[in-house]
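Got a structure for you, written out below as structure tokens; questions coming shortly.
The other protein chains are all here in position, but one chain of the complex has been omitted.
On to chain A.
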Amino acid sequence: MMDRRSFLKATAASGAVLGAGGVAAPALSQGAARTLRFVPQANLANFDPIWGTQYVVRNAAAMVWDTLYGVDDKLDPQPQMVEGETVSQDGLTWTFRLREGLRFHDGEPVLAKDVVASITRWMPRDPMGQMVRAIQQELVAVDDRSFRWVLRRPYPKLKYALGKTNTPICFIMPERIARTDPFTQITDYVGSGPLSFVRNEWVPGAKAVFQKFDRYVPRQGAASWLAGGKHVSVDRVEWVVMPDAATAAAALQNGEVDWWENPISDLIPLMRRNRNIAVDIADPLGNIGSFRMNHLHAPFNSQKVRQAILMAMSQEDYMRALVGNEDALWKPLPGFFTPGTPAYTEAGGDILKGPRNLDAAKRMLTEGGYSGQPVTCIVAQDQPITKAQGDVTADLLRRLGMNVDFVATDWGTTGQRRAMKNPPGQGGWSMFHTWHAGADCVNPAAYNAVRANGDGAWFGWPNIPSVEAGVTEWFDAPNPDAEKIAMDKINREAIEHVVYAPTGFFLGYTAWRRNVSGIQKGPLPFFWGVTKS
């Protein structure tokens, strides 16, 4: 339906065109239909998916660079740029062959040497890549379309590593770009994917434009997440950065944008009332809320004190603070892995279930040696998710009789302070809040937050050998049953020793104009298969 302003504009444009002797008025609406205007979750401040591993960079990069494999909505890696692979009987030598006709956006063919350089740059930045690099004997191009990867011991999850959605994704870039140090930002954005990046229209903080790459050769078949035929139906995708949620909602209602990646739940009722707008769950894998305790310093260097917190915390309180009264948007999570995925487990999760017991938790605090020392609780106020969780935690700790030193700050400062290992009174911290994309938590492959390898672990530095043993067993697991056993072990040990405190599982929405169709639910916005009428 044409709105008043569009009608006025179209009338004026028609008049102008007729006056000039032209007949291009229909082209105006056709042009609009060929451009998809999208409001991303955040500003695209840089465009190197290996150097900067923020989700927004990954989401944009997935349009511009293709991958060797891509996971589908069943979380299975499917061939994408590769035609196929052969694996030696001992599982040590993998030989891959690229599909025919693959081209970069500068018209050059994608060659095996480009792939080798891209993998080499990706490995040091990715947890799975680092594991493969540690057992790698050789990675070489055999000919223009084939490359060989020789390992010192089998790594059954290799295809998953090359096709996963977790950041950083192993994107394939031209060799000259991929030779850049992985800790230095690239400046050339020639891609291999279905859309190219229009660099001269990029205004960081405001706009990023992607254009259909006509020479891209999609696979046969339907697209499913990063797998299948990536057929792009629009000519341009324009990312319009909007820092204000109310403005984004108004722009979507007004038809100034077509798709809003992550509307806040407060505005959902408003959009549901608009018959031109569709609203649905964005990603069935959702998010896991968390707060991490510092295992290096008192009081949370005591396992009993950490357990006391788990015993007292109510995940419902956290989730209601995040999503309000929409029960469909959250689930309790007595564990660390994403609900609804094949390896989901609640093993050992009893402490997080049932009525909360503050008295028992208080006794446990005393047994754990807590004697009133300040708990430095870092809460980023500029992130709604961390702020809401932080407020609930502060209240919980006070009810437990703990001495809370509530540090209200911003995310940038949290990022710096959480890396400090000093005692809390000397610039360090006791706890901070964050959340993890459910797609990152389906298994231990790229799930840094559940690792417990001391200095090598994520912030909080838990050192729990039994958790690490479970992780090793999962990587070595020859089949899904063995994987499940390993996951149960990780979950049980991680809860017993409280690697971190899961605050619950929550989902988010996405919203789009009804003249847009083909939007897939998934961990990132997929632009292939999306059409606009």
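What we mean here is this: contacts are C-beta pairs under 8 Å (C-beta built on N, C-alpha and C of every residue); 3 or more make two chains touch, one makes a residue touch a chain; residues count from 1.
Simple rule for what comes next: contacts and distances are computed from a predicted model.
As stated in its UniProt record, the chain not included in the shown complex is "ABC transporter permease", which appears among "Phenylacetate-CoA oxygenase", "ABC transporter permease", "Dihydroorotate dehydrogenase" or "ATP-binding cassette domain-containing protein".
Which of A:G52, A:G228 or A:G368 touches the hidden chain is settled by the complete complex: it is A:G52.
Touch with the chain that is not drawn comes from one residue among A:R103, A:R133, A:R148 or A:K207, which is A:K207.
Among A:N166, A:Q315 or A:T393, only A:N166 touches the chain left out of the display. Here one chain is not drawn; of A:W458, A:W474, A:Y509 or A:F526, the residue touching it is A:W458. Contacts to the hidden chain, counted on chain A, fall at residues 3-5, 43, 45-46, 51-55, 125, 127, 166-167, 181, 183-185, 187, 203-207, 240-244, 246-248, 250-251, 253-254, 256, 382, 409-413, 415-419, 434, 436, 440, 446, 448-449, 456, 458-459.
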